[in-house]
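One protein chain is absent from this view; the other protein chains keep their places.
Moving on to chain A:
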Amino acid sequence: PNIQQGRQRCIYGEVSPTEAGGGSDSPAPKPAASPPSVPRPKDDFQEELVIRPLHSGDIYTSFQFRTLWETDFTRENKVSHYRLFPKSLGQVISKFSVRELHISFTQGYWRTMQWGQPYLPSPPGAELWVWFQDSLTDVDGTWKELTNVLSGIFCASLNFIDSTNTVQPSASFKPLGIGNVTDHQIVCTENLTPWKKLLPCGSKAGLAVLLKSEKLFHSSFHSQAVHIRPVCKDDQCKTTSWELRQTLNVVFDLHNSGQGKNEWSLFKMFSRTLTEACPVASSSKIYIDITDNSQGEQFELSPATPLLSQAVVLGDRRTFSVYDLTQQITFGTMRSLNLLIRGKSSDMLRPLLHAERYVAGYGLQTGEIHTLMYNNHPYRSFPVLLLDSVPWYLRLYIHTLTVTSKGKDNKPSYIHYQPSKDRVRPHLLEMLVQLPPNSVTEVTLQFERALLKWTEYTPDPNHGFYVGSSVISSLVPSIVAMDTNNSRERPLFSSFFPSKEESSYFVRVYTEPLLVNLPTPDFSMPYNVICLTCTVVAVGYGSLYNLLTRSFQIEEPSPGLAKRIANIIRKMRGVPPL
């Protein structure tokens, strides 16, 4: 495009959004002078929003923005022309030879028993998992640099991630890589701002206009994540393209944001309505989960939409009402879309797998970690892989590890334990446990608390120290057959974890993080000791020195005032003094 009169014409304004990514040749020629052949756009952007009313009256919204790009970051001639894919992340991938990267920032804890399973699980705090290319030799150095760069991009304190809280699991998290499980982080607008700036339309058009921080952080659960990975382009899977998914999950509370009324609308949740789709998006849709509302008796939607879609997600076939934002008719005469959902959702099925974790014991010396895993399936048992990464200052006694189900001992079929090294690496415990049907499995482990060096304490040590969440990965039996054809067009929320077999689906559950008090010294003691010692030295040594080295001389006492005056008068008279 030409630059005329100081105005810039956007390049993507000339490509019509209905041409799906990776398939179009040169666009329709414009009347103004255009270059003879335009390289076909090899990147594609899709955005979607899924809204699921929960049975407790809360509402769960999940945004997903996906950019697909057929390019090769590992080639010698570096990629220099970025269109929809953000340049900051592309440079990170090529510079650090990253094969896969998952980073998430979460505020709040996902309550599985009240809300069901999330589409994308995430632990409280920040979590970063990276897989590097095989060609990388210095993994530790690159990991350190990568965490620093990401902490700059996302305004997060990821630079505290170092070898003392990084693990390399042997069995969880395929493919193999290194990661850091849940550093405690506060998530706020300063993390959301750079996240929004990575989107092709920013927060100016499309679904991202709804992302206003004042409403998003006034919620029970808020999680934003960035996932980068290579995906198959087609069925044969001979070539891969890079996929960047930015996800944002929010659960709005009925009483906090909803003012107690069972009526939700886009304006009430986000204080904004939608006016247009993102111009560069090839698809922009909103899905509302209406499976429990087949006859319209539980809740009603307005404006009504004729589009319906079915998808198999989380092992169940769900029905969705679809609003397509690329169609002008969705916005109606008012040119703005404000979805209204009135009514409650019915009882949901109990989630098949959920977990809890807590610290037992008393005092500041010992304690016990208990992890409970619930299998709520009536007759099927399934294996779970439990990953625990405990910091080195909780010294675990592995000989006290017990795993019991229904009161009986349950021997895990695989245990991998890497002991910690003080100030170098944390404990890593991975176990593969078979959970019997309809049971609770309890894993207990005793530990002892260590005393840190006084400079290692944080400025507020009485708050306590955090222990990251346990990760429980499992293949849970599904109610309906899962779709194993991974390259068919599916809504984004159902295509995150690829399915290999039809009878089960992959689920990852995170437990709560633990807050443990370590024995805290009195930090005013160095000051007190210095004062006391200096006083003792000054008073004691000083007095002794004076006694030993001072010499005494006899001195005449001075006469009284009358005698002194008399002496002066006598001196004047020339008479000897008294």
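Convention: a residue touches a chain if its C-beta (ideal position, glycine included) is under 8 Å from a C-beta of that chain, and two chains touch if they have at least 3 such contacts; residues count from 1.
Here is the rule we go by: contacts and distances are computed from a predicted model.
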{"item": "Which of \"Proteasome subunit beta\", \"Protein transport protein Sec24B-like\", \"catechol O-methyltransferase\" or \"GPI-anchor transamidase\" matches, in UniProt, the chain that is not displayed", "value": "\"GPI-anchor transamidase\""}
{"item": "Touch criterion as defined above, residue of A:186, A:531 or A:568 at the omitted chain", "value": "A:186"}
{"item": "Per the touch definition above, residue among A:87, A:204, A:218 or A:406 touching the missing chain", "value": "A:218"}
{"item": "Which of A:133, A:240, A:365 or A:503 contacts the chain that the document leaves out", "value": "A:240"}
{"item": "On chain A, residues whose C-beta touches the chain left out of the figure", "value": "1-6, 35-37, 39, 81, 107, 144-145, 148-149, 151-153, 155-157, 159-160, 170-171, 174-175, 186-190, 193-194, 212-214, 216-218, 230, 232, 236-240, 383, 385, 413-414, 416, 432, 458-460, 473-475, 486, 497-498, 500, 506, 523"}
